[in-house]
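To start, I am sharing the structure in question, which I have written as structure tokens.
In this view, the complex is presented without one of its protein chains, the others remaining in place.
Here the chain labels run A, B and C in written order, and each chain numbers its own residues starting at 1.
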Amino acid sequence: MANHSEHVASARLYWLIWLALIICTVLTAYVATVDLGKFNTVVALGIATFKATLVALIFMNVKHTSEKMTKAILISAVAWLLLLLFLSLADYSSRLAG
Amino acid sequence: MSDSHAMETPLAVEHEARPELRHHFADEQQQRNAASLGMWWFLGTEIMFFGGMFCGYLVYRRMYFTEFAAASRTLNLPIGAFNTVVLLCSSLTVAMAVRFAQLGNRKMQVRMLLLTLVFGLAFLGIKGKEWGDKYKEHHIPTFNHYNVISGEGALTNVKGNAELLGLDKITDPVKRQQREAEIQQRTKIFYSLYFALTGMHAIHMIIGVGIFIVITWMAHKGRFTPEYHTPLEIAGLYWHFVDIVWIYLFPLLYLIDRRGA
Amino acid sequence: MASNHALPVDLVYIFLVVLSAVMTLGIFATIAVFGLKYRRRHGREAHQIEGSLILEITWSVIPLGIFMVLFGWGAVIYFHERTPPRDSTEIYVVGKQWMWKIQHQEGQREINELHIPVDRDIKLIMTSQDVIHSFFIPEFRVKQDVIPGRYTTLWFRATTPGTYHLFCAQFCGTEHSGMIGQVVVMNPSDYQNWMSGGTIVGSLAQNGQTLFQQLGCSTCHRFDVQGRGPNLTGVFGKPVQLQDGRTVLADENYVRESILIPTAKVVSGFQPIMPSFQGQVSEEQLNALVAYVKSLSQAPAGAAGTPTNNPGPAANQ
Partner (left out) sequence: MATVAVPVEQKNYLNAEYGIRSWLFTTDHKRIALLYLVSITAMFFVGGFFALLIRLELLTPAGDLLLADTYNKMFSMHGQVMVFFFLIPSIPAVLGNFLIPMMIGAKDLAFPRINLLSWYIYIVAAGLYLWCIFSGGVDTGWTFYTPYSSLFSNTHVIEAGLAIFIAGFSSILTGLNFVVTVHRMRAPGMTWGRLPLFVWSHYATSIIMLLGTPVIAITLVLVVLERTLNLGIFDPSRGGDPVLFQHLFWFYSHPAVYIMILPSMAVVSEIIPCFSRKRVFGYTFVAMSSIGIAVIGFLVWAHHMFVAGISLYSALVFSFLTFLVAVPSAIKVFNWTATMYKGSLSFSTPMLYAIGFIGLFTIGGLTGVFLATLGVDVHVHDTYFVIAHFHYVMVGGAVLGFLGGMHFWWPKITGRLYPEGWGRLAAVIVFIGFNLTFFPQFILGYLGMPRRYWDYSHMPEWQGLNVLSTAGASILAVGYLLPMVYMLWSLRYGKIAGDNPWQATGLEWKTPSPPPTFNFDETPIVTEEAYEYDKMPLPEEVSLER
């Protein structure tokens, strides 16, 4: 019953991820001050999603977990969120008069 | 579900040797899997909990983009970024604590957990300072002195805001007054959402700190072994989740439009 | 059929009723037949059947097909209901707890009544002063929520002269069920008369209303909450809370006294700033004023047959 399947990540990996996260934070703060037109928001959210993915995959061990359900739950919850956001925002952007 | 672990007695007598195994589980593997599955579903729930507010935020951000951008510029970017870093550090220490538990290193486990608490509290402290500043700037919608037009918290104090809001082009004083009233109202929505979102996040942090105090104490008592550290693991999942929420809050609230800042 | 929308809506409705009746009776009948035929008697054994893919597909696809037809049908009607013709007559509607205030382009104003000509496209441009209301004319088969902070629109073409109910369909507080009125659909000539004030001249309340303007009552008693004096709509016949804690019934005498000796009974929440009109108004005029104040409360009760016609000073919005 001992827990042989559990994945022990290397400390180096954790430090690397941490470093990547910090760099991304600095990057996102910097990029925001540069004029990219419409793309500022896209870039900011893109970086945030990248960071979130790192945390989920490595720190939260989604990448190596033997548990298939974890990914399924994560995907369905995010899908549900997008559904809420998409369908309600769609109402606002298709309203003719303010 | 695995093996059909028959129990001779319905009561948990045979489990006494392994106090952490609850009577209705067949074995520890089952129990551990149940706990982490439960936590993951709970985090799914949490996504939707914040999701409701995100939805409101996005609707209004689209509707009143300029006012939101102008108000966003009054948030303290360096402090916000620094706080993000603090929170990321705490995520690292949590991950490390779990790793040390897997390796059976109790001393480092406790150290990492203590560091997590320090970072967590630091985050809350810094957040508190930011809120305090907002109070001084009269940016909290709750209070009657709410004011983003004049005084310490005038939006126009921030470089570029007058242009963004179009105030620089209005000469007619009546029109200007009208526009200012509009700004005053719409930014209230921004700040309402700002406080609702960061407040709800802070509540999650406070709960997280509470949980980690217990976890640290358990680690200190040597409750976690390489075979069994489920409470630490699922508390860690929670902590990382709260971190991820902030990872989104930071750009959404602080970085709406910082061009030319 | 009272409006252009009524027939199409009723047609789908009838289709739906027939469809549902067929489906429901069909299912009931099937169950009844099975119940009789396969009753457990003398230890009768059941006949095991696993299922049938063909049946499953049949009874998913056929309902789906029917649903798609219904969707299309309903959608066409709805699309029509939400796209007003370009040259419709526009009328403004303001909802407020608990009355409908209507402003015609030509300047006429009404409360809880809407006069329109038959056979003309009417577009209502609606907003609310406080909470969400909903403008509902059952016989026209139309309804639209009225929302504070923005405009919503509703259009129809009345096809039969007559008087129709108007309801507020969205819950809006205490007097939600009193937020009702009527829609009067008139022949073009009657409508012309009404527009030129033909049908309303001479009524007592009408004179009172004129006086109400002339004497300046309307400067303080406005039909919103911003006036220096109380909004007089709906006051008559109801208990009034006074400054000194007493409650009195707002009857004719109370109104009369309020006009002549305003300080006698001061309404709670207001300053005693109303000047006395003693000696400035004749009895006849007083009667007219009282009738007018009275009519302000009867308007919602304007059940079919008693047109009160008070285009009161409405909606400064």
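Operating definition for what follows: a residue touches a chain if its C-beta (ideal position, glycine included) is under 8 Å from a C-beta of that chain, and two chains touch if they have at least 3 such contacts.
Keep in mind the model is a prediction, meaning the values are calculated, not measured.
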Report summary line: Check: shown chains touched by the absent chain are A, B, C
Query raised in the report: Looking at C:Arg141, C:His221 or C:Lys294, which makes contact with the chain not pictured?
Result: C:Arg141
**Report entry** Interface with the undisplayed chain - residues on chain B
**Finding:** 1-7, 9-10, 22-26, 30, 33-34, 37-38, 41-42, 44-46, 48-53, 55-56, 59-60, 63-64, 141-142, 182, 185-186, 188-189, 192-193, 195-196, 200
**Report entry** Contact footprint on chain A, counting only the chain that is left out
**Finding:** 69, 76-77, 80, 83-84, 87-88, 90-92, 94-96
Report summary line: Interface residues of chain C toward the undisplayed chain are 5, 8-9, 12-13, 16, 19-20, 23-24, 27-28, 30-31, 34-35, 38-40, 43-52, 55-56, 59-60, 63-64, 67-68, 70-71, 73-79, 81-83, 97, 130-132, 134, 136, 138-139, 141-145, 147-150, 152, 165, 167-178, 180, 301, 303
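As a convention for this text, only the chains that are shown with their structure count from here on.
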Query raised in the report: At what distance in angstrom does the C-alpha mean of chain C lie from that of chain B?
Result: 47
**Report entry** Separation of chain A from chain B, taking each centre as the mean of its C-alpha atoms, in whole Å
**Finding:** 14
Query raised in the report: In their shared complex, at which residues does chain A touch chain B?
Result: 1-3, 6, 8-9, 11, 14-15, 17-18, 21-22, 25-26, 28-29, 32-35, 40-41, 44-45, 47-48, 51-52, 55-56, 58-60, 67, 69-70, 73-74, 76-78, 80-81, 84-85, 88-89, 92-93
Report summary line: Seen from chain B, its contact residues with chain A in the complex are 27-29, 32-33, 36-37, 40-41, 43-45, 47-48, 51-52, 54-55, 58-59, 62-63, 77, 81, 84-85, 88-89, 91-92, 94-96, 99, 102-103, 226-227, 236-237, 240-241, 243-244, 247-248, 250-252, 254-261
